[in-house]
Every structure is written in structure tokens, then in C-alpha cells.
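One protein chain is absent from this view; the other protein chains keep their places.
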Amino acid sequence: MLTFTIRRLIIAVPTLLFIAVVIFGLLQLAPGDPMAQVPLTVPPEVKERMREALGLGEPIHVQFWKWIVQFFWIEPQVFIDNVFGTHLADGKLRVLSWQTRSPVMDIVVQRMPQTLWVVGMSYLVGILIALPIGIYSAYRQYSIFDQLGTFIAMIGFSVPTFFTGVLLIVIFSVNMDRDSFWWFPSIYDTTLQVTDWASFGQQIRQMAMPVTVLALYNAAQISRFMRASMLDNLNQDYVRTARAKGVGERAVVMVHVLRNSLIPVVTVIALGVPQVFGGAIITEQVFKVNGLGQLLIGAIEANDLPMVQTLTFIFAVLIVLFNLIADVLYGILDPRIRYD
Amino acid sequence: MLDTSPPPSPTAQPDTGHIARIENLRVSFQTKDGPVVGVEDISFTINPGETVCVVGESGSGKSVSSLSLMRLVEYGGGEISGGRLIFDRKGGGEVDLAQADQGLMRTIRGNEIGMIFQEPMTALNPVFTIGRQLSEGLILHKGMNRKAAMKRAVELLREVRIPEPERRIKQYPHELSGGMRQRVVIAMALACEPRLLIADEPTTALDVTIQAEILALMDRLKRETGTAVMFITHDMAVVAQMADRVVVMFRGNKVEEGPVEQIFHAPVHDYTKALLAAVPKLGDMTGKDFPEPMKLFGVEGQDIAPIRGSDEVLLSVRNLTTRFPVKGGVLRRTVANVHAVEDISFDINKGQTLSLVGESGCGKSTAGRSLLRLIEPLSGQVELGGTDIIALNQGDLRRARLDMQMIFQDPFASLNPQMQLSDQVAEPMRNYGTLKGRAMQERIEMLFDRVELPRSFMRRYPHELSGGQRQRVAIARALALNPKLIVSDESVSALDVSVQAQVLNLMMELQAELGLSFLFISHDMAVVERVSHRVGVMYLGRIVEIGSRRAIFEDPRHPYTQALMQAVPIADPTRRKSEHELNFKPIPSPIHDLDYQPEPSVYQKVGEDHYLLVTDSGY
Amino acid sequence: ERGADGHVNVIYWQAPSILNPYLSGGTKDIESSSIILEPLGRYDPDGNLVPFLATEIPTVENGGVSEDLTSITWKIKPDLLWSDGTPLTSEDVVFTAEYCMDPQGGCAQLSKFNGIKTVEAVDDLTVKVTFATPQPNPYGAFMGGQSPILQKAQFKDCTGGRAAECTEANFNPIGTGPFVVDEFKPNDVISLSANPNYRDAAKPAFATMTFKGGGDATAAGRAVLETGEFDYAWNLQLAPEVLEQMAQGGKGETVAAFGTLVERIEMNLTDPSPDLPPETRATVDAPHPILSDLNVRKALSMAIDREILVEIGYGQAGRPTCNLVPAPEMYASPNKECIPQDIEGAKALLDEAGWTDTDGDGIRDKDGKKLSLLFQSSTNAVRQNFQDAIKAWWGEIGVETELRNVSASVFFGGDPGSPDTFQKFYADVEMYANNFDGTDPQAYLAQYRCGNEPKPSSQWQGENINRFCDPAYDAMLDELAKTGELDKRGEIAKKLNEMLTKDTYTIVPLVDRGRVSAHSNTLGGVALNTWDSELWNVADWYRIKE
Partner (left out) sequence: MTEPTHTPENEPVVETGGATLAGGVIPQPMPSAPPRSQWLDVWHQFRHHKGAMAGGIVFLFIVLAVFLGPYLWDLDPAKIDFRARNNGPSWAHPFGTDQLGRDMMARLMAGGQVSLAVGITAMLLALVLGSLIGILAGYFRRLDNILMRMTDLFLALPLLPLLLVMVLLFREPLSAAFGIETGIFILIVTAIGVTSWMPTARIVRGDVLALKEREFVLAARSIGTTNLMMILRHILPNVISPIVVSATLGIANAIITESALSFLGLGFPPDFPTWGRLLFDAVDYMQQNPERVVMPGIAISLTVLSVNYLGDGLRDALDPRIRGR
């Protein structure tokens, strides 16, 4: 397992480099121009000047190399500087966003809190409700509970968040009285600092709706996989053995069957974690959370290539990492799986 | 429909002191061809401290009855459609288990009734270590903490004669040999010292020495704690050794019941007579050079001719070595190696049978699999009819497999749970396109007939069968292609002796007709004696003695071989072996450190076709 | 009294990315920075010039502009302080010009400084701008939200190529405006507080301000009109009935004002057929087989009911127009001819021009050429409604229309590699909106000069989208550039406008689009301004006490 992990980590380097190249190529190929958002009143020759100022005139491989150097060499130095108070990166050019003309990484760091609070929390909540529902639905297949769970999960998955989000806003922000307990803000305040109980309460309130919407969506998906996988294992002979030992139904299901059913669920969850960092574009937009998802979509729309490239690459690193974690977990969950 | 009506039950007496009483049990299953009755009408009792052996035809409902007693049939799609299952609980009160709710059953299962399942591979949870699974019941019923339970688990493993239990306890089921798994299941059932132990063919995968030790263990338990045992087996010798009373089952009914001597010496029912007549006895073949088919009960004009085979070498194995890594630590790194097969060499001639016998876990299955390259051996040469198997690429290997087939030790695990039996048997023919359409259909039917499976089973799925029936499907599948070599790993262990006799005869017939060769792996010495031309005795990964059957059986030289012969039980209740006849030798382990360098095997010729290992084998 | 009214919340559904308008042309950035940075003068809601940092607007009359229109002299109000307490001087103004005119800087507002020869500080409070040629409209630089004054001290190391590296300055510019930045989270939110050194001691009334960005117009509208969480929402481009419904929330009200933004259909005078080689496709070398016919263009315009378009798309924020330049008054042609829909007339016109339905499939044709058009636009709910409606009307007069919508970031992206940009115009007609900065349409009209069309040799850059070319038009443009008298200018501009619209139907204006914004019932002092930043007068905003 150790050698496997090490080998995979080594392979990850060329993989990621390749991904970086492909992303870069894709972004170059994709139609669009950083000047798209500049009003039409700005004449073309001025736009041309602005483009040049962004470094767009340089050949593509130079642009790519610059990004590589900035991302892999200068940004880590900045990180070290921040941690240890050194001055390695002083005066060196960091990866700069074309929209804001500021270091991309600073904005990413700025976006982390709300992304984790909202998207991360909703993922966590989603998993926490999905697993029990999936397990119980499988255990009591076709019971009322299962049917209801199926129904809600399907609605949750097939009704897009741009609808459920707005629905919640209409119910809880528009139609509730501003002073009632059930009123929730429709606009997320990213400047809110949690310092005491009151601000914590406020934070919870403003998270409530986006988290609900996203958690429903996540839970729907995970619970379906959990249920299916449990169903596959509930009838195996070892379950009978466990029962013959006098193990309670709870333990039979939660220990013996669950462990055998976890592989697909682990996969789905591991696939979802990078998405957390990718943000939830629509939900963020509906509730104005302005997390990483909004950052990415905004950057794509504005053709802010350094930003898109950096965000996507960070995303790629997480994907590779979490897929590796999933693979390692497979080996731990099912000792029969071999990777050598 | 049946000309058998159960004799008046001797248990109709007032029920004082019975630990369990089964009355008119009836169990049915839903299959897509309509309901099927697994057990039609069974009644018998089990008294404290008593061993009741249930014998009978394969598929007669033995396992189903025992599962009913545990109320586990429901989970397998069965339904107790009639009868009562009275169980006397520890506290005194009697309960009808057939009516009990699952909550009550939970406190009884494992604690008051322990069960050893017939197929140990599938019965163990593949993702938990042996230790974890063993300790579970202890923690649950005995209120032990994890550490104490683990300690007890190690003890239990030692009791069931598993070498190096500290190490094994951390292994997973698939890393154990068939016999070891069976012993784990036994240990699991014994863990809480239940008042009633249901043992469903607990020793089929065990060699005679370990079997004897396990039987002794159960006997001791019975004596010391008054545990009652319901013992399901096909091995009449074991019945003779163990039983107080015997229940004979046939097609879902009890046909005869009585004390063991009575059953053995004065059987009443036709089936019982047939059964006893079919029991192979060690020594039957003394003086004969070649194996010959068995005389079948009730078959006239059987042509019994010795099978000579040829002198032409079909399979030649040289210095075959296979090792498995033992993983340890959080990172699951290789910390040691299991020297499962260590430098073994042998030949098999065309049309002949080589039997491999030996202690459970000594590497027989691994040897069989390695030479078919189902496990990649570490080193060695294997030549089948002139082709070097080890050198083949995957495509050629597949073609070569047309000539070599394997019957797996654990038939349930080796059948695809999603496929109908007919499709499973047809698969090899489809794979190689040997037969098609009608011809294939006919062959499948023929094979089903020959292994004594009703054709109506063709549409069933593996889990709808009894253990023996599954084994026969596996045999039919291996025979489908008419291969040149069959590696048959414990292929008749789950069959009742009468079916076993027929299946063995079938195999020998094919051998005589088509010149089939067998590598026959078995624990049943009487069967080995019956079918083999040559015999190899394995111990701890090496062949310690190899030679013609006559030489080995009539003149065993190696101390292990001698011990093995000694331990063979005799199918006669009057000639029971006592416990002190057994010598409980500590069992060495095949697990060695990474830097361990084994010596090569060197043999000494002691007879015309009789070789003895001179290298230290650890015995 | 300054800071007495507490906190005010503003929401812009587009989030500001930078607070330096010289580095971004985006409206969101210009408007957000206008809270902090101020120009010498601004346009008021009626398009009049009003002094801000200057004492007065220089004109020829008051001698601020030289008679020959080649220089303009600004006088700065005395005793102005930057928010850091240092005095504002003419050096800062000169620096601002240098900053933007630096060739390496990529200044987005460079066109404001067009034609400037020198900018000199005459004394501490006087700045003189000299032009190379006479400028009838010398109010480009230092006027309006696009070109405010930067502090030299803060930006002196940020000129040219280093402009982008000054994140700190770009995010926290020191200004003279009513608020200063406390924290700026790019593309998200700005926290501001009252400028302690603001020139009017009583202003601003609010102590702090949150400027939130992101989401969409619906959400922004809802936050002001229905939930009351915000006080001001910018540019609520929503279907009128949706806006109406929101307004029933009772928490706020909408305000509308008109500028020069016109939603129009552009006719492609060149052939966009994919069968043509890339060098000639959609270039002047290949005239359009159908749309070169004036009658067709006219008929297409006649079939459109602009009143209904306004009703379904803009409500109070739109009015039908036939002009490319709808305002200011003096430049706007009175032409209203196109407003009544005339289906029958259109049919007759087409019949007359020889476009008849010969094969009976309901689609007109001529010389084997079907009257079938590809109509593209950017993705936007209102535009798609327009497309659907126009398609239906054109269907009535026997014109087949295929619709296509393209993501705005691609459509307006100008990537020469993409076939879907509005400049490339690989379609027969397309619809979008455009306007001009300030109140003078000269540059705007000059876009339609011969040779200014996008073409492969210019990397498809160019503003003459229709590939219109008329020497007479160009001649009049030259005349306009030379004319200083306002009445005369107005006349010429009207003429030019009509040449493009009424006379040739090269451009078919549809709707004069106003701006709708919303403010809460308790926010006072809002004066919606379409000629400058909407936040031009935040200093005057206050809380209405119940």
C-alpha cells in the first residue's frame, strides 16, 4: 500500500503537468477574450493596448511557462513568507488575475471561508443524512420509508437548485416577517466575522438556506448509491453468519453489510470533495455567497485565464489527491483488492 | 409419491430433559417455478450431552432443518410453513422457536445455539479479520472487552489447531486455506460454549488428523459442558465415531432414527442400507495395483475393471514454489511470506490419478491452482503434454486450459451468483465453442444426469441449492469440456456416500474411456485409496512422500504419512478410537520471515515407485 | 451631519473586481470606484456638466476653453484634501493623465485622453490641457466616472508596466469622494466608511456602506423591493411584470432614467455564408445576397411592433425608438416613422421588390434564393423574447428566421478565433445594445466609417459591424469633427443618424433602453443618472426617518 501510494504520488506529477497543459490549451482554444466585459464604447485600439498590458501578446508557450514558474516556484515562496515571515518572494511577480490585477492566490484564500462554511457544510450534512437514509431504505426495501426516501431523493436531484433556492428565498425571506424566527437572509454576508454567540447565530442563519438546498441535492445522490450497494450485500451468506452469532440487526447492518457496501459510496464521496472546493456555482449565485464557484464562473465569463487556470489546476490537484485517497481506502475497506 | 413413510418417532415420549425438539417441521422456498419444499416433515429430539448425527442424501434438507432451528431460513428466502421447534432455554423455560420473534432469537443465537456453517468461505465476512469475526460473539454474549476477546480468540484458534494463531488472527478469510476457514467457523460457533451446537459438515475440509482432533475437541466440550450436538455429516466413519443417535434423512423426510449401533448393524430402510453399502472403507483396495470403480448398491451387471492408464507422462511438475505475502501494519506492507508450496515435483501419467493428501493448510489447493496458473507460481516448471505452461502468454494459456480444468474446493464461492446453473455448466463449452445449440443442451442434460442433479435444477441459481448440489454443478462444469487433466480439489467432500460413489465411478469411467488424468486432492483416505494410481503426501508445502498408491498405503515410511494412516476413522461404532490414541503434535507454520531461505527438496528412493523426502520437512 | 444615518447597503449584481477605473472598463468597476474617486466634473441626470473638484466647468464663454478649441484650463477648488489628509493639487491631475497615457499601462480610458498633446500644471490649482487638433468636445479627460483623479503619491510607482502590480493601491485607492475603502474583497464586497476629510463636513450622511456584488438582477431586485435587506439595487434588467410583482413587496421603489443605450438590429451587408472561403466570408468582398436589397431591410423593420417589444421587455425602462442616437435632445432625430407596425406594407414592399412565394411554402424567394435569415443575439432572457417575437412577425411577412443565441462572454468577447462574435457577424442579422459615453455622439457615429469594419486583416476588430460604407457619410463625419457650434453639430449628427437608420435601414433601432434601479423606501437623495455613475451623488444620500 505504501509503495502503491508513493508510486501514485510520483505518477501524479506528470499527470498534473499534463492536465495543466491541457487546461491551458483548452483555455487558449476556447473563444472569448478578457476584453469581453469592457463596454463597447471602449475603442478597439484601446482594447488592444489593454490586452498587451495583460501579457497577451506573448507567444503561448511563454505565457504557459510564466504561469508554471509563478505557480510552482513563486507562490510556494509567498506561502513560506507568510508562514515564517521570510522575504523570499519579495518583488517577484505572482500569478495575477486579469480582472482584479491582484494575486490569484490571495483571492482564493479570501474565498475559502465562505466556501467551506456553505459548500463544505452542506456536503457534510448531505453525507450525514444520506448514509442513514440509504442504509435504512435498503434494509427495509420498498417500505413506506424507502418509498418516501426515494421520492424525496429523486425530487431533490431532479429539481435544480436554481429553483429550490429561489423557492426557499420566496418562502423564508420574502413571505416571512422580517422579525420572525423563520426569516432568513437571502443574501450571504461574507464580511460577517464570527466573534461571539450572536454573530455565530447570524452565521448559522445565513447559512441555513444555501446549506439546505445543497445538502438535499448531495444527499439525494449519495443515498441512492448507498442504498443500491447495501441491497447488493444484504443477502450474502456472511450476513447469515453474523446473525447466527446473535449479532443484533443493527450491528449486522451497520458493521457487516455496511463495510462491504462502502466502496461505491467512498467513490462518490471522494469525487464530491473536490467539488466542494469547486464551489456550487448556482447556489452561490442564488444566495450571493461569492465562494470559489462564483469566482471560477466569473473568471470564465471574464476570460480571466490566469485565474481560471489556477483555480482549475488547484481543483485538479484535489481531484487527483482524493481519487488516490479513495483508492487507498478501497484497499483498506476490502483487503482482497490488490494494486501490485 | 414416495414409498417411504416415516417410522413412528421414538421421540414421541414425554419431553423431559430434551434440549431441542423438532416436530413436523416443514420448510418451503419460493422459486420461480413455484414453491419448492426443502423439508417436508421432520421430527426428532436432541438431549443434553448427546450427539445426534443427521445423515442423508445430499439435498435432503439437513442444512435447511438446522437453519430453521436457528430461524435463519427466512433470511434465505425460506419459510417455516409448519411444525414446532421447541428449545429448552438455559433458564428452564421452553420456547417454540418457530414462533419466537427475531429479538428473542438474537439472544439465543450464538449464545445458546451455535452453528457451524457448511460453506466456510462464503460464511465469513471477507472484509474483516478472523480475529474481529471471532471476538464479535464473545464481546456480545460474554461481555468481554476487545482485548480479552482477542485473547480468547487466539486460544480458540489454537484449540482448533490453527498454527501461529497470533498471526492468523490478523489475516482475512481469503488468505486462509479451506480447512483453516472451516476451523475458524468452528471456533466461532464454539466461542460462547453454546448449549446446542449445530455442526453442518464441520470436517469436510479437514484432513484426518485434524479432523480427529476437532472431533475430540467437540467430544470434550460435550463431556465438560453438557453441550448437545446436532452433527450433520456424510462421512459414515465420523458418524460411527461420534454419534449417540443417528437420524437418516431422505428427500425432506426422516426415514429412520435410532442409536448408532442399531443404524449401522440393523438398518431398516432401503436408503439406509444403500448408504451403508456405499461407504468406502480403507483397505478395500489392499493388494490391487490399479483403482477400480465401486460396486453400486442395486445395480446389476456392473462392469468392474481396473483402470490401468498409460505410462506416458501428461503433466510434469518440477520445483514448483508459490508464496504469498503476509501484510502487516497500517501501511499493509509485506512483513513475511507464506511458503504455501515449496519446491514440489511430480508427474502424472495419461489416464492416471495422482492424489495429494496432507494436512489442512499444507498447500494442496495452492499447488493445484499454481500449476494451472490460476495463481502465478514464484518459480518452477509445469509441462502439460509437452507444452510449457509457465511460459505461455495469456492467449495461449487460455487455449491450454481447454485441456486442464479445476474443480474448486469451495463450490459456492466459485459459482457466479447471478447465473443459472445450466448457463454455468454451458459456459466452458461456449467459451471454446466445442458444442453448440442442441448438442450443447444435450450435453448439459447428460452431465446433470450423470452427477445426479434433476434437470429441473438447470434454471436455478447457486444459492437455491444445497452444498452437495452445488459441488456437483462444479463437477459437471469441469467435465463439460472433456479435458485431459482435472484438478479436483475436495470435489466429493460434500456428497453423501451414495452419490459420492456414483460421481467417483463417473470420474473413473471417464478416465477409462477417455484417458483423463486427475490430480485428486482429498482428505478422505478411503476415497483416495479407491481412486488413485499414485499418491503424494504433503506437509508444510512439501511433498514428503510420493509413490504408487500401494506403496504408500501398504508401506508408509514418513512419520507423517504413518500418523495420517493411523488417524483414519473407521466406519464402525464398535471400534471407536479413544482420544489418547491421538498425538497432539504442535503444528509448525509455513510463515517465514522475508529473508528465510528454504532448502531444496531432496528425495530418497525407498521402493520401486516410492520416494521419501530427506530434507527436513518440519515434522 | 456626517455619519448620522448609520449604515447603507448597496447591491450590484455584477461584482466589482478592481477599484481603479483606469485598469478596467467594466461599468461595475467604474461605478464602485466613483464612490471613492472623483473627477473634476460630472454629468448630471440631465446630461449637463457640473463641476465636482473643479470650481466650474470651463467653456469658451468663461474662457476655460480656448477659442480655437485646442486647450482647456481647469481650476481646482481650493483646500481639497485626499482622504489621507494630504492636499489635492494640480500635480495629481497631471499625474493622472500621465498614468493613463503611458503606452505600457493598458489604460482602459485611453480614448478619453485622445488628442491630448500636453497636460501641464499652471499653478497648484490650475491645469491646462492642450490638444493637437481642435476639439469641439474637449471634456473627455477628467470628466465623468471613467476618468477620476488619482493621487500621485499613491500611484507614482504604479505607472506603465507596473500598473498591475500595485494591488494595494488598486484595491484601496485614496480618493476625495465621500467614502473610503475599509476592506475590498474583489468580485465580492466592499466595506466602506465615511471619508473624514470629505469637503462637505455634513456629508455623507451614512457612516458606513456595504457594497455587495454578485448574484443576478432578480435577486438584487428582490433584496431591495421584497426582503428589504438592501437599500439600493443597480440596473434591474427584468421583465416588466416581474419587476411589478416585486414592487408589490412594498419595501422599495423603482426609478428609471434614459440615456443613449439603444437595442437594435444590425443588418449584415456582407455574405456570412459558410460556403465562402474564410478570407471573403462576411467581408465587403461578398455583398449580402438578400440584405443588400434596401427593400428587404425596410420590410423587416416595418414588420416589427416596437411598442410590444417595450411592453414585453422593458416596461417603464424602455421606449420605442427609430434612432441610433436617441439623446441628448439636440442630437436626437425626431423620426418616429418606424413605430407603427405595418405588416401589410412590408408584404407589399417585398412583393414589389420581387420577393414572392413562388413555391407555396410560405417563404418568399427570389431568383431561387429563399428569404431565410439567421438571427443571432447574446444570451439574455429579454433578447430571446425579442427574438421569438420578431421571428413570429417576420414569419407573417414570409421571412423564415433561424434563431441563435450565443453566450455574452463569447458574443462580445471579440476573440478572432470564434465564429460567434458580434464583430465577425457570421449571421444575417444580429441584435444587441450599444451607447456612447458622455453626451457627444461624434465618436459613436464615426464607427460607421468605411474601412472601420471588422475584417480578417484587422483580426476582426473594428466597429463598423454592418460593414456600412458610404463616402457621403464619411464626408459628413469629417465635417462634424470640424464643427464647433452646437446647433450645427446637432444637425449633422441627426443627418448621420438618419443615414444609418431611416434612409438605409442598415441599423434598425428597436428600443431606447433606460436604466431601472431600485432603492428602498427609506433611502433618500437618489438621483438616477445614466450619463455618469449611478452613484455619482452618494454623498447626498440619507436615511428617511419614518
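Structural remarks
Think of it as A, B and C in the order they're written, each chain with its own count starting at 1.
Heads up, the rule we're going with is that contacts are C-beta pairs under 8 Å (C-beta built on N, C-alpha and C of every residue); 3 or more make two chains touch, one makes a residue touch a chain.
The shown structure was predicted, so the numbers you read here are calculated from the model rather than taken from an experiment.
Every visible chain touched by the undisplayed chain in the complete complex is listed here: A, B, C.
Contact with the chain not shown here comes from a single listed residue; of C:387, C:423 or C:439, that residue is C:387. Interface note: of B:309, B:428, B:541 or B:569, the residue touching the hidden chain in the full complex is B:428. Only one of B:71, B:254, B:477 or B:610 touches the absent chain when the whole complex is considered: B:477. In the complete complex, the hidden chain is touched by one of B:17, B:77, B:259 or B:588, namely B:77. When the full complex is taken into account, the listed residue touching the unshown chain is C:403, out of C:276, C:294 or C:403. One chain is missing from the display, and on chain C it is touched by residues 218, 238-239, 241-242, 245, 274, 308, 311-312, 379, 381, 384-385, 387-389, 391-392, 402-407, 410-411, 417-420. Listed by residue number, the positions of chain A touching the unshown chain are 11, 15, 18-19, 22-23, 26-27, 29-32, 142, 150-151, 154-155, 157-160, 162-163, 166-167, 170, 174, 221, 224-225, 228-229, 231-232, 235, 263-264, 266-268, 271, 274, 296-297, 300, 308, 312-313, 315-316, 319-320, 323, 326, 330, 334, 336-338.
Considering the complete assembly, chain B touches the hidden chain via residues 1-3, 23-24, 26, 28, 30-38, 40, 57-61, 77, 81-84, 121, 174, 250-252, 270-271, 274, 296-300, 372, 374, 398-399, 401-402, 405-406, 408, 410, 413-420, 422-423, 427-428, 430-432, 441, 444-445, 452-459, 461, 463-464, 466, 468-469, 474, 477-478, 480-481, 496, 498-499, 502.
What we mean here is this: only the chains that are shown with their structure count from here on.
Chain pair with the most C-beta contact pairs: A-C. The mean-CA centres of chain A and chain B are about 52 angstrom from one another, to the nearest whole unit. Separating the centre of chain B from that of chain C, both taken as means of CA atoms, is a distance of 87 Å. In whole angstrom, the spacing between the mean C-alpha positions of chain A and chain C is 37. Chain B has no residue in contact with two or more other chains. Those residues of chain A lying in contact with chain B across their complex are 1-3, 235-249, 256, 259-260, 331-336. Residue ranges of chain C in contact with chain A, taken from their complex: 11, 15, 17-18, 20, 23-27, 103-111, 161, 163-167, 170-171, 183, 185-189, 191, 210, 212-216, 218-219, 222-223, 226-230, 249, 408-410, 412-415, 417-421, 434-437, 443-444, 461-463. Put simply, chain A touches chain C in their complex at residues 29, 31-33, 35-44, 46-54, 93, 96-97, 99-103, 106-107, 110-111, 166, 169, 173-174, 178, 185-187, 189-191, 285-288, 290, 294-295, 298, 300-303.
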